[in-house]
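Beneath this line is the structure, given in structure tokens, with notes to follow.
Apart from one protein chain that is not included, each protein chain of the complex appears where it belongs.
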Amino acid sequence: MQLHLSTWLEVERYLEQSNGIILPIGSTEQHSPIGLIGTDAICAEAIARGVGESTHAIVAPTINVGMALHHTAFPGSMSLRPSTMILMIRDYVTCLARPLAGNSKRSGFRKFFFINGHGGNVATMKAAFSETYAHLADLGIEGSDRVHCQVSNWYMCGSVYRLAKELYGDQEGSHATPSEVALTQYIYPESIKQAPLSEDVAKGHPIYGAIDFRRRYPDGRMGSNPALATPEHGKQFYELAVKEISSAYLEFLNAE
Amino acid sequence: MQLHLSTWLEVERYLEQSNGIILPIGSTEQHSPIGLIGTDAICAEAIARGVGESTHAIVAPTINVGMALHHTAFPGSMSLRPSTMILMIRDYVTCLARPLAGNSKRSGFRKFFFINGHGGNVATMKAAFSETYAHLADLGIEGSDRVHCQVSNWYMCGSVYRLAKELYGDQEGSHATPSEVALTQYIYPESIKQAPLSEDVAKGHPIYGAIDFRRRYPDGRMGSNPALATPEHGKQFYELAVKEISSAYLEFLNAE
Amino acid sequence: MQLHLSTWLEVERYLEQSNGIILPIGSTEQHSPIGLIGTDAICAEAIARGVGESTHAIVAPTINVGMALHHTAFPGSMSLRPSTMILMIRDYVTCLARPLAGNSKRSGFRKFFFINGHGGNVATMKAAFSETYAHLADLGIEGSDRVHCQVSNWYMCGSVYRLAKELYGDQEGSHATPSEVALTQYIYPESIKQAPLSEDVAKGHPIYGAIDFRRRYPDGRMGSNPALATPEHGKQFYELAVKEISSAYLEFLNAE
Amino acid sequence: MQLHLSTWLEVERYLEQSNGIILPIGSTEQHSPIGLIGTDAICAEAIARGVGESTHAIVAPTINVGMALHHTAFPGSMSLRPSTMILMIRDYVTCLARPLAGNSKRSGFRKFFFINGHGGNVATMKAAFSETYAHLADLGIEGSDRVHCQVSNWYMCGSVYRLAKELYGDQEGSHATPSEVALTQYIYPESIKQAPLSEDVAKGHPIYGAIDFRRRYPDGRMGSNPALATPEHGKQFYELAVKEISSAYLEFLNAE
Amino acid sequence: MQLHLSTWLEVERYLEQSNGIILPIGSTEQHSPIGLIGTDAICAEAIARGVGESTHAIVAPTINVGMALHHTAFPGSMSLRPSTMILMIRDYVTCLARPLAGNSKRSGFRKFFFINGHGGNVATMKAAFSETYAHLADLGIEGSDRVHCQVSNWYMCGSVYRLAKELYGDQEGSHATPSEVALTQYIYPESIKQAPLSEDVAKGHPIYGAIDFRRRYPDGRMGSNPALATPEHGKQFYELAVKEISSAYLEFLNAE
Partner (left out) sequence: MQLHLSTWLEVERYLEQSNGIILPIGSTEQHSPIGLIGTDAICAEAIARGVGESTHAIVAPTINVGMALHHTAFPGSMSLRPSTMILMIRDYVTCLARPLAGNSKRSGFRKFFFINGHGGNVATMKAAFSETYAHLADLGIEGSDRVHCQVSNWYMCGSVYRLAKELYGDQEGSHATPSEVALTQYIYPESIKQAPLSEDVAKGHPIYGAIDFRRRYPDGRMGSNPALATPEHGKQFYELAVKEISSAYLEFLNAE
């Protein structure tokens, strides 16, 4: 069930039986000469919808732009400041957590499960969760001490990680990885890109600012060889991630 | 050309021939018992992609959540605070307007054309544009005095407006209109909803806060009869809007 | 009744019979070589006081500086950032909307009627109103769902508009208009200015940033010929605006 | 010379011979049962205009609402948050300090002389000045290391203080003082108020929050007897303050 | 009793008998060629601990970095923006003022006594107190109208001032004073510094921005001769300050 394809009446009915919601969050940032700029959002959205279907959970619209300041020296990369992203997440959760108007006995959503496609989002998301819990407490929203936020990084799923290692070994790398590129190829087979990639690929440098990042990682890859990706791999990653994260969501939803 | 389905190399090439970008912006808010919560984002995205195709312009990922605070007493509605939305738009434009790193002779994007699906966004967007121009000047970004932002509301297109009046007369209303619902039916025919609608529909009240709005507009409609919508109407609206806005974009792009 | 010429006891008494307040808001910005920098504040203040007298409403002190960033490349222009102005309006309304201390049965003001003299303020004001309604709800201020804010632009009054067209035709323009200059001449006849104005006057360009604005509108006029203004015209505009806005205020005040 | 009664051409000419500007700042807050809510703004404005005339300095529009949070439990009192006021002052000074567009050899204003009527503003103003200097340095505004802000509290003038002691002794008190009320009586003789005042008047309590303030100072006076004020006294205060502050302004203006 | 050397159980017990807390606040800024960069924090911390011991009050961890923007053109100086410091103090006080969870009958701290070592902090602290009172009221924290904050500047103690005048006369100056340097020598005798100091020392200039400050006060001293300091003087200052401030704290604590 997708929030943007539902009516408010349907959401009202959904809230009678569940207070969980899935929020896909990605990024809009360079993913090497052959990875799509929308890779992280595409992956998060596809997996979130798969998890939504398998668990009968509602899925919010995708957060397409995340915290990718370090990629912004490449054309087409977009980012929120961390301070902006904290406010955005606070606003999202606050709207959805409010008790229903005219029906003060029924709470809004309480379990916010973010399916994330971008490592660079994680720190700011966690900061945003802390800010949000305190904000909800400040507002005195009833039941706000039962509001739980969790981030699930699809690329960190054990099953995904193992398959990536098996298929690509060290060439999985850590940005513009063949596994995420494969997943986008499965979703958008008409958008598979080709470009020459040097054999040498930078790796192992810490991440600081945008100019520094581009100097260290001139074509945007971090130790990865995205040319190894295939749509068939993508299908496998998709299925593993949906399965594993569906379990994680249900566990989160049902935890006290 | 969609930004999220492009690579940074493709964006770099695009910038050699154009400095314009289209940004669809919608909202995630109740649209009456039969309109989709994602109506405004769905319409803005579809039209933006159509305009992008017909004008060879790049289309950024959709801003799915806008300024809809007055709808947040209905379940499933989400909103940014105006102050948050200003920061978000400032961050978006600033990232894209920066000169390309390592290529200081070439500027980033300069013409930002927002295709908007939600009337409630307009005031905050205009405030955000003013804030952004001043911010870019503060940063001393070269050419920042040539950065232009414009909002194009698809539902305000003359051709769209005329067709809506012709098809629906007064029953077009001003929120959860049959024209926008028709457009979503054309895009997502599998998500056409049915629900009883009272014959009487509230209209004519000004918009203040969320509780007040729901008290005045109990089922979310503002003078509209969305039950009149059909997917065929939606196709017509789509084509009119794409045509008219494509012209507007090209005029904006080519203006000095 | 002017707030700044009243005592707190008088305001307490006023609140027993009315919960409406009028807030004049202007701007401090160039108005061509012969229009006063304070034009927008002068007009808003004068009309607000007239409306206050005719409706027995209390009038708050004038907001002299508004959102005029696009004029700030001319000497003497001042502006708030939109983000600052949102906070200012939020602070103003919040103070005045609080229930009276030691008398929790009696609410503060609920109807905030801004009489505005500057088109550039409108978008930010509307954003501020949305932010403020949500803020008041967050604070749990009793009756906050009955707080209403409205902006009334004196230059948009039908009667004013018609007279301006009649007197000046196309030379009314859209900034540093003869109608607003006439009104300032009526209020401050000792401050009527003379300066040569070129016959050609720029018009029709959209408004972006400050540098861009000055490049397009080198003497600050937007299609207007303020030399046509006379104090006698100003008196007519004043009387029309006061009459029309007084009705609008009473309608706003008395609406549920 | 008043900024709001000038044109941008006149300001441009003024800047050829002076880079100083006077900014009156007051407050909108209770001043006991007989003092005007606008007392602090009225006094600051009148004196600022007097100083402007005697020193040929330009006077900006009055800041009518200041930092008066501790008075907001009385009806009609308005206040900015300190954090808002810092942004407002930063915005004001930044606009005025920018170099003139199209004339980069000529700087904007550099000497900002605030004539203040409200003790509660001082701390926040000083914080705002520090924030502003750093902001101007961040923007790289040329000559920003020569921007100077100063606050001059008219009620702290030696000559004013001595006369108040002579006329009123201990009954001068520290809020809603006869000296400031006298000054408003001189400016607005038609707005002299009468109300019974208890003989006992609270004094000596420190100032904390708004509720606490009203509990300690139930009628709003702090040790004062404003009933002693006369318009004739007001004239004396006015003349002393204008004279003393005119000297202070010139010294500030001419200091390196 | 030092907060950081206590357990939460001990704090819970402390709150049964007192609701006062002492917060030392200093700065990290140049103090001339021979004064320590941590002078203000060192002095505030030592005196706060002395006062805590003599009054059985709990002492919070020292705020080591304050508002010292005007010193930041000297190496090693650190500062918060005033706007940041306001948020920091708001956060500190809000945490400590909350009622104890699971024990809603018992309040948190209510009397916040800041012992301050740096004149540049005072304005921002006072702004922060006002902001904080309003914030606590917004949160509806029970008893928030009884929250009191006070700043005690050790260097302004009458006894300290008199001794400084007696020992150093005019050479006490107003920054990097021998009295504060003496106090650091008493606390850290192993960190007594030597460096040549010119006989001439700048004095009497007002404080504006950082570059301006360094131009006017090239070695960082403001009219002072810190070479006169001795650890023995420091011991005297310490004892005087602890004695006088202990009384002030108790008076503050016991005031209604």
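A, B, C, D and E label the chains in the order they appear, each numbered from 1.
The criterion applied here is as follows: contacts are C-beta pairs under 8 Å (C-beta built on N, C-alpha and C of every residue); 3 or more make two chains touch, one makes a residue touch a chain.
Note that the structure is predicted; figures quoted are calculated from it, not measured.
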- request: Since one chain isn't shown, list which residues of chain E touch it in the complete complex.
  value: 2-12, 15, 28, 30-38, 41-42, 58, 60-65, 72-81, 83-84, 87-88, 91-92, 95-96, 98, 100-102, 108, 188, 191, 193, 195, 210-211, 214, 220
- prompt: Tell me, which residues in chain A touch the chain that this view leaves out?
  reply: 67, 69-70, 81-83, 86-87, 120, 122-131, 133-134, 136-137, 144-150, 206, 208-212, 215, 255
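FYI, only the chains that are shown with their structure count from here on.
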Query: With residue numbers as the basis of comparison, which of the pairs C-D, D-E or B-C duplicates the interface of A-B in over half of its contact pairs?
result: C-D
- prompt: Centre to centre, by mean C-alpha position, how many angstrom separate chain A and chain E?
  reply: 45
- line: Check: chain A positions touching at least 2 other chains come out as 138, 140
